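Here the complex is missing one protein chain, while the rest keep their positions.
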Amino acid sequence: MEAISKFIRMITFPELFKGMAVTAKYFFQRKVTEQYPDQKTILPYRTKGKLHVDIDKCISLCRFCEKVCPEGCIKVFPPPKELAKTDKRPVEFYINQEHCLHCGMCVDSCSTGAIHHSDEYELVVIDFKELLGDKETLPYDMIKKHYRWNYLENVPVKIKDSPLKEEEKSQ
Amino acid sequence: MMMTVLLIIVGALIALFAIGVVSFKHPVASAVSLLVGFLLVGVFYLLYGAEFVAAVQVMVYAGGIMVLYLMGVLFTDNEWIHVTRQTHLQAWIGLVLILAFFAFFGHKLFHSEYPAIENVASQTVVQKENKAEEKLGYLKRETNPRSVSVKLFSDYLIPFEAASVLLTVAVVGGIFLAKKEV
Amino acid sequence: MNAEKPSYMREVLETREMELNMGPQHPATHGVYRAILTLDGERIMKLNSVVGYLHRGIEKWAEYRTYQQGVPIYDRLDYLGAVLNNHGIVGAVEKLLQLEVPRKAEYQRVICDELQRLASHLMWFATHALDIGAMSVLFYGVREREPIMDLFEAHFGQRLLPNAYPIGGCRLDFPKGWTEACRKFLKALKPRIDDYETLLTGNRMWRQRTIGVGVISKEDAIAYGLSGPTLRGSGVCFDVRRSIPYSAYPEFDFEIPLGTNGDVFDRYLCRMKEMRQSIRIIEQALDGMPEGDLKGKAPKIMRAPMGEVYFTVEAAKGQLGYYIVSDGTDKPYRLHIKSPSFINLQGLNRMSEGALIADMVAIIGSIDIVLGEVDR
Partner (left out) sequence: MDTLLNLWSTIESWMLAFPVVIYLVKIGILLGCVFAVVAYITLAERRLLGFYQSRLGPNRVGPLGLIQPVADGLKCFLKEDIVPLNSNPLLFRLAPVFAFFPPFAGFAVFTFALPWVMPNGRTYHYSVADVDLGVLFIMAISSLGIFGLILAGWSSGSKYPLFGSLRSASQMLAYEVPLTLSVISVVMMAGSFRLSDIVAAQQAYKFYFFIPCIIGFVVYFISSVAEMNRTPFDLPEGESEIIGFHTEYSGMRFAFFFVAEYANVVFISMLAPALFLGGYDIPFVNDLALYGAHPNIVSILGVCSYAAKSTIFALFVIWVRATFPRYRYDQLLKIGWLVLLPIALANLFVVAGIKLFLLK
C-alpha cells in the first residue's frame, strides 16, 4: 500500500506543484523593490551618513576624534596656545570622507558633540576632491536642508521636534 | 529547365563539399563540410519530390549521426593535425578512376529521361463544410509518407524486416563491445 | 575475461586528464577563490585550492592600531556576519582587560548576534540555492534579510558593517519601537521559512542534487577541524554557545540541530533548523530583557596588561576565535584570527573527492565560505 502511494507520488509530482504554489503566492504579493532615484529610502534617525562638524562647538585641543579614527582620515589643527585660551575653535579641520568607514567612533569620542553624522548618504562624486571636507564645507545647516526621518513610525519628523532626539539626549 | 539548372548546381556543390571532406586538413573542417554535404543531399532529394526521404536524410544523417561524428572529433586530441598529409601516392590513380566514373555518369545523365518533377508545395486544404468526414478527408489523399509506407509495408516488407533485424544485431553488438566486463 | 585492454586500444583510446581553473572569477566560488580541478571527464580527480586573492593583511594591520581603533575593521572579515566578528574581538579585548560587561548589554548583544546569524544564514540560503539553480530563492533570501538590515540601521546606524559594540558594553539602547518591529519581523519570518522548506526540502530535484553529495564523516570532520553547521551536519555536537559558553547564552533555552550523514543536504537542514533556533533565542531575549546600565566601565585609553588571551564565539560559519598577545601597550603585539571559513574550506578536498563539477558548486555553497574571512 505504501509502495503504491509512493509510486503515485513519484509520477504525479505533488511536491513540485506545492513549490510552484509558493512562487505563485509571491507572484501576487506586494513587491519589495524600491525604485531608488524616484523613491528614496526612509532613513532611521541613527543613520550614519556623511560626517559633519559644528566648528563652533569644537574645542580642537582634545583631538580625540583624530586619535580614535581607524583610517586616520580626520586631521584637526588646533589654534596656537596663546589664542586657545580665548577661542578654542580649530584653525583648520579636515575630513577625508573618501576614506571614512562611517564607524561612528569619532562621534562617540567627541565630548562636546561637535562632530556628528548627517543623513547624506549619496557620496557619489565625479571629482574625489569633493569628498575632502575642510572648515568651509564641513559645517552643515540641518534645519534648512535636511529632514530626519523616523524610520520605525514611518513619519517624517523635523529634527528639532523629533521624539527620538530627546530620548537619546537623556541617555 | 530551371530544375535542371538547380540540380546541376546542387550536385556540383555536393561534389565540392565531398572533396572538402577528404581534403581538409583539420578534422573539424572535414566534419563540417560533410554536414553541409548531407544537407545538400537533402535538398537534392527535395528537388526530386522525395520530401520524406529528404526529411529523414536531414534528421538522421545531419541531425543524428553528424552530431556523434562531431562530438567524437571535437573531444579527441587534435595536436597531430599539423603533421598529417591528406594525399598520398595512390591519389593519381584515384583521380583517374574518379574521372572515369564522372565520365560514365555524365554520359548517363545526358542520355536518359527523368520523370517530370512536380511542384512540391501543394496547398489544398480549403474550408468548405465543417463536417467531421470533410475534416478527415485528408486521410484519403495520396501523400509522400503514405506512399512510402505503403511500399515499405507491402512490396518491400521482407527487406525492411531484414534491415530491422540487422539493426538489432548491431545494437546488441554495440552493447557487447561497450560493456566493461564480459 | 582479462580486464586489460588489448595493446592497439591502449594506444588509440588513451584519455587524458584535464585541468580546469575554477575561479578566481567564477560566480559559484562566492568571491575570489580559485580551485584548480584535475578532471576526468566531469569527475574531479584532484582539487587544489588557491586562496589569497582577497588578502588585506588585517592581522598585521591590527598591530599598528589601538584596541579601540581596530574594532570596526574586523567587521570586514566576514562581511555577511559583521556583528558576530565584532562580538569576537570585543569579547577578546574585554577578557584581556578583565572588564565587566553589564547584563543588559549582554542581552542586547545576544539579540543582535542572533539577528546577524539569521541574516548570514539567509544570505547563505539565497546563494546556495542559486548555485544549485533555484533562482527565485536568491531573491527571497535577500528579501528576508532586508528587514534585518533595516533593524540594524535603525539601531546601529549602519546596515552591513555596523561597528556594533564598543569595548565594554553597548552604545545605545534600542530605539523606540525597535523591539516591536523586531518581534513583527520574527513573526513574519517563521511562515516564510516554512515556505522555503516546501520550495526546496521536499523537492525531488533538490534532494537529488544534495543527498549523498559532498559527504564528510564524523571523524574526518573533527580531524580537519571543521566547525559550525559544517561540523554539525556530520553529527558532531559542538556549538561554542553551548560548549564554551560566553555572553548571556547559558540563560537561554535552545537546541543544537545535528545532521547524520554529513552531506550537503544535512548541512542545509542544519542551517534551516538553526534559523528557527535563532528566532527562538531572540524571542526569549526580548522577553527577558533586564533593566540596568548599558555602557561598561571601559577606560578611554586602554593599556592592556602583558599576556595572551583567546576568545571564541560561534559565528554564522563556525567557531570564530581571536588570539591576542599583549606586550603591555595599547596595541596588540600579535593578533591572530581563527576564521571558520578558512578552516572549513580545508574540508572541501575530502568532500569533493570523485564529485562532479556541478556537485563541487553545491559543496562550496554548503560550507558557506566568505572569502574576506578566508584570506583575511
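All chains are identified by letter, namely A, B and C, in their written order; residue positions are counted from 1 within each chain.
Following the convention adopted for this analysis, a contact is a pair of C-beta atoms (placed from the backbone, for glycine too) under 8 Å apart; a residue touches a chain by one contact, two chains touch by 3 or more.
As the structure is a computational prediction, the values presented were derived from the model and not from experiment.
Taking every chain of the complex into account, the chain not shown here touches A, B, C. If you put the hidden chain back, the residue from A:8, A:32 or A:123 that touches it is A:32. Set against the missing chain, the residues C:47, C:132 or C:270 yield one that touches it, C:132.
From the set C:203, C:352 or C:366, the residue in touch with the chain omitted from the display is C:203, counting the whole complex.
In the full complex, subunit A touches the hidden chain at residues 16, 19-20, 22-24, 26-27, 29-33, 35.
Taking the complete complex into account, residues 18, 20, 27-28, 42, 129-136, 138-140, 143, 199-200, 203, 205-206, 208-209, 356-359, 361 of subunit C touch the chain not shown. Residues of subunit B that touch the chain left out of the display are 28, 32, 35, 39, 42, 51-52, 55-56, 58-59, 62-64, 66-68, 70-71, 74-75, 120-123, 125-127, 130, 132-133, 135-136, 138-139, 143-145.
The rule we apply is simple: only the chains that are shown with their structure count from here on.
Work out the mean CA point of subunit A and of subunit B, and you get 71 Å between them. Taken together, the subunit C residues at the contact with subunit A in this complex read 65, 68-73, 136, 140, 143, 146, 150, 153-158, 161, 163, 166, 171-173, 175-178, 180-181, 195-196, 198-200, 202-204, 300. Those residues of subunit A whose C-beta lies close enough to touch subunit C in the complex are 13, 15-16, 18-19, 22-23, 25-26, 32, 43-48, 64, 68-70, 101-105, 108-109, 117, 151-153, 163-164, 167-168, 171.
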